[in-house]
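The complex appears here without one of its protein chains, the remainder shown in place.
Chain IDs A, B and C follow the sequence of writing; residue 1 opens each chain.
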Amino acid sequence: MPSVQYEAPTSLAQAAQSLHGSSDAKILAGGTDLLVQMKLGIRQPALIVDIKHIPELMELTLGDRGLHLGAAVPGAIVSAHAKVGNMYPGLVEAFALIGSSQIQGRCSAGGNLCNASPAADSVPALMVNRASCNIVGPKGTRTVAVEHFNTGPGKNCLENGEILVSMDIPLPAPRSSDAYLRFIPRTEMDIAVAGAAVALSLDASGVCTAAIVAIGAVAPTALLVPAAAVALIGTTLDDAALHKAAAAASAASSPISDKRGTAEYRRKVVGVLVRRAAAIAKARIEAKV
Amino acid sequence: MSTQKKTHVSTTINGEPCEFLCEPQQILSDVLRTNLNMTGTKEGCTTGDCGACSVILDGALVCSCLVLAVEAENRSIETIEGIAEDGKLHPIQQKLLEHAALQCGICTPGVVIASKVLLEKNPDPSEEQVRYWLAGNLCRCTGYDKIIRAVLDAGAVMRGEARS
Amino acid sequence: MNQQVKPVKTDFKYVGTRPIRPDGPDKVTGRAKYGADLNLPGMLFGHIVRSPHAHARIKSIDFTEALKLPGVLATMCADDLPDPGDRILPGAEIEMKLKDISPIIMARDKVLFHAQAVAAVAATSASLAAEAAKLVRVEYEVLPHVLDVHAAMRDDAPLLHNDMFTQGMNPPPTTPSNLSVDFTMDMGDLAAGFAEADVVVERTYRVPMCHQGYIEPHAAVARTDGNGRVEIWCCTQGHFMVRSMTAEITGIELGKIKVIASEIGGGFGGKTTVYGEPVAAVLALKSGRPVKIVMSREEVFRATGPVSSAETRVRIGAKNDGTITAIETDILMESGAYSSSPIMPSTMFAAACYRCANMRSRGREVLTNKAKVWAYRAPGAPQSIMAVECAINEVAERLGMDPIDLRLKNAVEEGDVPLFGLPFLAIGLKKALQEAKNHPHYRAPLQANQGRGVAAAFWINAGMQSSATINVAADGSLHVLTGNPDIGGSRASMALLAAEVLGIPVETVHPSVVDTDSVGYCDTTGGSRTTLATGGAVIQAAEMLVAELCKRAAAIWNVNFDDVEWSDGKAIARIGADLENLMEGTAAAASAPKVLTLAELAAMAGATGGPLCAVATLHAHNAQPAFAVNICDAAVDRETGKVDILRYTCIQDAGKAVHPAYVEGQMQGGAVQGIGWALNEEYIYNEKGELDNAGFLDYRIPVASDLPMIDTVIVEVPNPLHPFGIRGVGEVPICPPMPAVVTAVNQAAGVRVCDLPLTPPKLLAAIDAA
Partner (left out) sequence: MAKVIFSSQLQRYTDGVRELEVAASKYQDLVAELSQRFPAMTTAVIDKYAIAIDGVINQMPLLARFDHDSELVFIARIAGG
């Protein structure tokens, strides 16, 4: 094993320096993906840059402009924030589904995104909540919509030396809510076979005025499914509309067959999840009113 | 590799200051077990899937196999060795014994640690909450039944509702 | 009858209670030392070099580059082990050929499965050893491999062993093949039996290759004394087995090997053989340093003995009144790369629960280029019982009969002779079935998309050899020494048994599992034998101790031995017996009390003949079968195929439950392993012959949130051959769950999926097709 170096910078500037100085650096946040990949010999970085000591990466604030979430904040901290849970129930349930209680103590919002697994639970939920990603790098800062962040399995848009610092998630409109569901064979501890997030807004008469649908584990990256959203908007989210959205999600998926499920199965189940998630989001709005 | 420079780490383990030297890529469970000979923390997978290596890191439940030992600098770690106080078993430990909730016992330290964090967070969990909280602690011997009963019972003791 | 049988004891004071296990406090505080928990000064770390191919000829192994790394101190490969030739492993209960075991430790000439051990290195740190292992150059000639049992039986299949001729065929075949065993057992007239039947059910069920899934990976530390003696510390189900197998595999003299069993973190049959132990011993001898080898989880899955897959065709005929007239089973069992599957018990015990005059069972074992299989809890029985029990449920369905009533009508009882020929003595199957029928669970209503399955099962249980030593300390406390690793609470049982015989509080009995130098030979902890056989040795030693204590009391009182009896931890001079002598005899006798406690006798041991110690050894022939019945309720999500286990009840005949809480634990643990095997656990090999799910993430054992509470009912039909009526309890619990779950799930979903595991994709496809 080649020798490994560890650095724990306390500022973004220091981090940038560390990353700049090494061609084979990996960022360590919660470590729940990186350390497993190192154990299994998939990755052998020369430098590990621990970003948890950088204040910007550990921020969690809920204000007028929405949720500002540092990329290294662990899932357990997000889940423990009652107001965030009320505001974005689907997003928080997606974060909470990542791994066991032990994993929750470490796994970070940004790490789940940067690892770029097509099955990452939080990504569809971030998409339907219109998250934007704040990136700092040698060329300055930039912001990328979450749906453009990942480019393929294990691949993201970060360029050499760039760090995902935080995410901004706007406040949901009134009479809105979201939900995330995933399918796994057990009740816990599995990687999603399929996942679906839905965010909805309803008017006073119960008609859907806005919808965003995203699906996971059924394509090289998590996907927005505009056709599924279209199927919901303007309806009262009756069975016919839900089934139409489900069919749109299945049609938009391009899953593979592997040890976790067949393509055919994933395609079918992702539709079921979209339908059920939409029904949950609707029920959440109705419960609030 | 053998000549690789080791890193010095100052940390707190079970309330006592502790210093050690480790390789930068060494995981915390390995350093606890091999460098510090604190073998109460078990390793069942070293990929975060079994929970046998559970420790408490600055109050958070984590798998010590998914923490680099160097990350422990200036942090506080609680391990199974620190759970019984003044020679008296913690109610969770006592109830696991009374309910015969261990067979081989390899998962037990992790179960103790994880349950302690749960009951401190939520003193009166439902059966379902205990089951989901402990989903990351694999046990192959017991079928979980007696473990769940023991944790629920320990919660009652800690709330002062049952005899210890 | 050649065996003197004492009446079975039925009145117990300590046996049947639930004290805290003696090893418990160490286990809840982290003090207990398991296989990987020993660190020695100067210790090296071993790392195994494994085959990247599923089938290949080893052309050369070159350690040059590895040895160039500073800190790499020893290497080894098969050249360091004696050629196994045709040797049969001595002392083994089942005939085992050394050439089927030695290549698992280090492959010789050929590798026959991916990740088979090829070489090993020892270095000053674990990371250095891993780095050095990568520098070992092994040259292979890759050969075609075969991964499917049907493909492996074809004439053009790649041949694993060119000296493998099918056993059991008459006449014996003249060409080698991958079909290692093909045998049939018959009883009665099968054709006539089926001709008599009003209903015939025929199905083929498939059970996948799985793993025991113990949480503790195999670990061993070996050290030498510089004079050829070797000490091995390891987690094993049998340290005497480790001693003999290490001696055979390495050529080290058996007498020079001492094995210390650490605490064991689960085994379920998987730790009844060796992997790293002989390697650590050789590397320690070569380096002169202690060597530790701990398997990674990945290595455990890839290269330790998984569990045979099986395809069982079952055919059952029954009359309209429910009488079973014929049962036929045909089992095709996968053994991996070497012959070692439990095809014998699988074939013999498939339908052992049923009285039927006409039976046939055929068993075939086939080799494939996968890890060599090994034992798992009631080896072989779950796979074939799965098919028979599902078919029995289908017969009940076809007859419109309650499945428990159908079983009660045909259940074996005392005097019945099953296919394997051994007549049953008193057994608890009918009682267990009655308990199941009367259980509230069986009458609870079901909702839509829910189903209920029941299944019964048999396991034979083993006896074998055991020893026990009991030392009495000066305060009258006992130290009970045995040589059986305690895998599920057996020390608690040993303490209870000794306490029962001596009549002293169980807290004053201190049981230990000691090393191979410190107690008489003990066969491996397995076969559900420890409480019965090793417990039997403890009972015997305790009885010897009682006799000795009475003898010493008699000497102190100067009375006849026969006039002293032992009761509740005390020697008592029998009322009226030689009382005059006692009162008018010598001064010493006159001053002696009529009652002497164990503590008092222990304090006087030096003056009355020396230390109090009893040693008992035995070969237990008194093992008797166990029967279990399970009830399972399941719900199926018709849109995703997801299964939810709603309620589960286990009923089992324990003979006599020594520590009922740990009997329940065996029942609950076995049930959950069976649930896992039925629903989610399976080995997934890719086309290259590599295991695709070599970790707990994708080898999906049940987690806490997957399950309901597992209800238990212990039935006690005493084993007529055991002094306390004990039967083995550890293995039969894994036999009924698969058919109970599969029946419940299929009923809930309205389908009949016969190919396990019942994964959501499989179930959903069946639901959609229905």
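As a working rule, contacts are C-beta pairs under 8 Å (C-beta built on N, C-alpha and C of every residue); 3 or more make two chains touch, one makes a residue touch a chain.
Keep in mind that this is a model prediction, so the values were computed, not measured.
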{"item": "Visible contact partners (per top-of-document touch definition) of the missing chain", "value": "C"}
{"item": "Absent-chain contact - pick from C:Lys68, C:Lys319 or C:His621", "value": "C:His621"}
{"item": "Candidate in contact with the missing chain, chosen from C:Ala191, C:Leu422, C:Ala444 or C:Val595", "value": "C:Leu422"}
{"item": "Option from C:Pro511, C:Gly526 or C:Gly655 whose C-beta touches the chain left out", "value": "C:Gly526"}
{"item": "Full-complex contact with the absent chain, from C:His55, C:Arg364 or C:Arg377", "value": "C:Arg377"}
{"item": "Touch criterion as defined above, residue of C:Pro25, C:Gly71 or C:Gly168 at the omitted chain", "value": "C:Gly168"}
{"item": "On chain C, residues whose C-beta touches the chain left out of the figure", "value": "1-3, 93-95, 168, 170, 183-187, 212, 268-270, 272, 344-345, 348, 375-379, 420-425, 460-464, 524, 526-529, 619, 621-623, 721, 728, 731"}
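In this text, only the chains that are shown with their structure count from here on.
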{"item": "Whole-Å gap between the CA centroids of chain A and chain B", "value": "29"}
{"item": "Where chain C touches two or more other chains at once, by residue number", "value": "127, 131, 696-697, 702-703, 705"}
{"item": "Multi-chain contact sites of chain B, meaning residues that touch two or more partners", "value": "1, 23, 25, 46-47, 49, 132, 134-137"}
{"item": "For the chain C and chain A complex, residues of the former touching the latter", "value": "127, 130-131, 298, 639-642, 679-680, 684, 692-693, 696-698, 700, 702-703, 705-706, 759-761, 764-765"}
{"item": "Residues of chain B that touch chain A when the two form their complex", "value": "1, 4-5, 7, 23-25, 27, 46-49, 51, 54, 57, 60-63, 65-68, 70-71, 73, 114, 117-118, 132-137"}
{"item": "Parts of chain A lying in touch with chain C, wherever the complex brings them together", "value": "1, 40, 183, 185-191, 193, 259-262, 264-265, 268-269, 272"}
